[in-house]
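All protein chains but one are shown in place.
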Amino acid sequence: MASDTLSIADKIIAKPAPLTQIRRGTVFGAMGLLLVAVFFAFPIVWSALSSLKSTDDIVKFRYPLTWWTFFPPFPTLENYYALFFQLNFQRALLNTVIASAGQVIIAVVTSTLAGYAFARLRFPLRNALFGLLLVTAFIPLEVILVPLYEVVKGMGLVSTYPALFLPFACSPFGIYLMRQAFQSIPVELDDAARVDGASTLKIFWRIALPNVKPALATLVLIQFIWSWNAYLWPLVIIQDPSMQIAQVAIAGYKSVPNFPLDGPLFAGVTVVTIPLVAIAIILQRYYVRGLMSSGIR
Amino acid sequence: MTKSSDLPGLKSSLSRRTVLRGIAATAGVLAMPAILPSRAFAATPGSNPGKYKIDLGGYTGPELTNAPITLKIMRQEFPPEVNAVMQAQYDAFSAAYPNITIQEERVPYGDLPTKVQVYVTSGSAPDIMMGRNDFASAYAAGQLTLPLQQFLSADFIEDVYAPLRESATIDGNLVCLPWETNPVYMAFNRDIYDKLKITPPPEVGEFDGGWTVEQYMQNFDDVTKALRASGDTQTFALAASGYGNGGPGSNYTQLESIWVRMMGDPKAAKDSSVYNTFMGVSEDGFTASGYVNTPEAAAGLANYQTVFKSGYTPTGVVPDQFRGGAAAVTFSGTGTVKRFLKTGQPFNFGMSPAPKGTIAYTTTVADSPTIYSGTPYPAETAALLAFICNDANRFAFHDAWGSMPVRKTLVDALPEYASDQRLVLGTNVADNAFGPPKSVGWFDYFSAINPAVKDIALGTDPQTRLNDVATQIDGLLAKYK
Partner (left out) sequence: MKFPSWTGNPTRRGELVIGPLMILPAALGLCIFQFWPLGVAILNSFRAFNPFNHRPNGWVGFGNYQAVLADPSFQSSFWVSLIYMVLMIVIIIPSALGLAILLDKRMPGTALARGAILGALASSEAVAALIWNAIYQPNSGLLDVIFQTFGLPSQPFLTDGHLAVVCIVIMTAWKDIGLPMLIFLGALQAIPPHLFEAASMDGANRWNKFWRITLPLLRPSLVLGLFMTTIAAARLFTPIQILTAGGPNGQTSNIAYFSYAQAFLFNSPGPAAASVVMMLLMLVAITIIQARALRSRSGI
């Protein structure tokens, strides 16, 4: 490090901080994190709290804004009862789980394979091919909606589970992300294994994959979120109501004119968010320094 | 009271009404029509038991096939109790015709056009799709739907309220079948008026018996000033629109066009500015300039703008403002009345006609099932549609859902529409309202003018913005020529 470039300001900061200052820093940091948490969690918490109100109370207290706009004056679980015992929401949820599981599994397999090949293996046209596949990330679904529908129709898959997840299971983002992750593993690890006579696939499986866990966690999480929240495609491709996914079901509660189902709507939004937050919490150990690095390094 | 047998004409109508009331009362029982004697009822426009295996209502086509077939129907999502009613109807139909399987697809209301478009483009679509009467011209010009009069009795079609029937009829072809309606007029919160000691709008049954737009504006002004003087800054004289996406520029067909077209007059000399204002589009349906941007239209939207500028109504979206008790008046209709009657009213309310301009004007828009022109089974599809639209099935549907029937004999059979002023007014509105302007490009027109209306609400000069949007709409309509 070239310490001669340090500015005066840097030197002041660089002084070893007294204990009280560190405490204060931690307190400020924690408060900052709390603010961050409030800012990002607010809309979700608002929906969750609203789900504990009857639809009439939501209508009554929505405007003008008071504390009761946010907190339920008469907490009730009737929306959840309606959701699961009248609206058969669990079926829609199951369909979403199937679609998301399919998409995540295929995305992980195809992205890690392709990402590794693009990062580590050498073959002609490698980078050109990578750039070409990346172009698909730019395509908005709205514009290929009808042609894509016709492709899936041609395959005889309209209103089937594979139609929900196959079209988006191969992800340019996933390929890019995994290529990036594999590239950051020191090449020496591969070379050492190769000298030991390990095959390419063995290196991929035994050495490369265990070293990209944070990227894998990101890939799983993002693919899960994307497929979990998909709306337009499931809307178009599914015809059988018993196969429709949760997001479309929720939109159905929202769009009933004159007789809105606001209560079940917020309950549905909350129920749908819970698995995502759960997955995020399960996967977040891969983002905590130290908990995982011991296993690799 | 005159004995009914003295007056044959009255007798028949009375007996029909009595019979229909009986049907309404026992709609649930009628889910099993097979156990009823086939000649128990006089035939009505929407009930014709005994002719086919099941009461196919207004259907007059050939007997249905014996071959195993599947009919697909796509409609908007309803609450579970309404879905159950629909399912019972399909079950009854399939019980009578075991060879016909019915597959139903339910879509969030706002997504219906998208889904219809994908289906139609791909060349195969459900046999029945829920449409809307304001798109009838496009259905006809694009040959997207089958004309229905070939399968339905003239009585049955005649029974539909005239404004709706006419808006769904293009060149003599009924291209969609109005299904339920929610005529637009005014609801007011009597508690707010009582508290402020201000006279509410008149509770009359006549379509044209209400206040003029000037009287409404004066009333909005009085209410707003009284509310603010009492320290209430949160309640408004006029509720934010709950139609479409809500707020200003929410749904021109159903709501904002009232402010414009009330300034026109269909009885004025053809090609006069007042006449054109009412028409909204040229007779061939391809030109909006000179129709949507007349001085009268601009004056109508200037009134509309005042409602926002003077703080009579919120400039944004406030969901359920009227139902939440935070507005004195709202554009509404029978839907609100029925809901309050069913769930209990949160406050005292009354109903009054919509504001009058040059003419008493309001619109009537109805969801309207269509039969896809590419269906391989036109007769069977029409029979299914007629079945779910027969008297008994319609009563069961409206009872569960609360919307207003589109056929007069159905409304006449429901006692509340004869006795309750708030609903009587609704029937008069349904009888006298006007359908939307007829243009094959109404969807484009509608999509272009909503943002323009919103801009005007928020302060843009009405005449300038209308001129712009007229040019834009002319351009959009050119592709249909």
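In this document, chain identifiers A and B correspond to the written order of the chains, with residue numbering beginning at 1 in each.
What we mean here is this: a contact is a pair of C-beta atoms (placed from the backbone, for glycine too) under 8 Å apart; a residue touches a chain by one contact, two chains touch by 3 or more.
In this text the structure is predicted, and so the values were computed from the model without any measurement.
> Which candidate, B:Gly57, B:Pro314, B:Pro355 or B:Pro436, sits in contact with the chain we can't see?
Residue touching the chain left out of view: B:Pro314.
> Out of A:Val59, A:Val104 or A:Ala117, which touches the unshown chain?
From the options A:Val59, A:Val104 or A:Ala117, the contact with the absent chain belongs to A:Ala117.
> Going by the touch rule given at the top, which residues of chain A touch the chain that is not shown?
1, 3, 6, 10-11, 13-14, 26, 29-30, 32-34, 36-41, 43-44, 46-47, 63-65, 106, 109-111, 113-114, 116-118, 121-124, 126, 129, 133-140, 142-144, 146-148, 150-151, 166-170, 172-173, 175-177, 180-181, 183-184, 194, 199-201, 204, 214-215, 217-218, 221-222, 225, 228-229, 231, 247, 250-251, 269, 272-273, 276-277, 280-281, 284, 286-287, 289, 292-293, 297
> With the missing chain put back, which residues of chain B would touch it? List them for me.
Residues touching the hidden chain, for chain B, are 113-114, 117, 120-121, 123, 138, 141-144, 236, 245, 249, 314-318, 440-441, 443-444, 447-448, 450-451, 454-455, 458, 460, 476, 479-480.
Everything that follows uses one rule, which is that only the chains that are shown with their structure count from here on.
> Between chain A and chain B, tell me the centre distance in angstrom, where each centre is the average of that chain's C-alpha atoms.
Between these chains, centre-to-centre, one finds 42 Å.
> Which bits of chain A are touching chain B when the two form their complex?
56, 59-64, 86-87, 145-146, 149-150, 153, 232, 235-236, 239-241, 244, 248, 251-261
> Name, in rising order, each residue of chain B that touches chain A in their complex.
72, 74, 76-80, 103-111, 114-115, 118, 121-122, 126, 182, 234, 318-321, 323-326, 335-336, 339, 343, 346, 401-403
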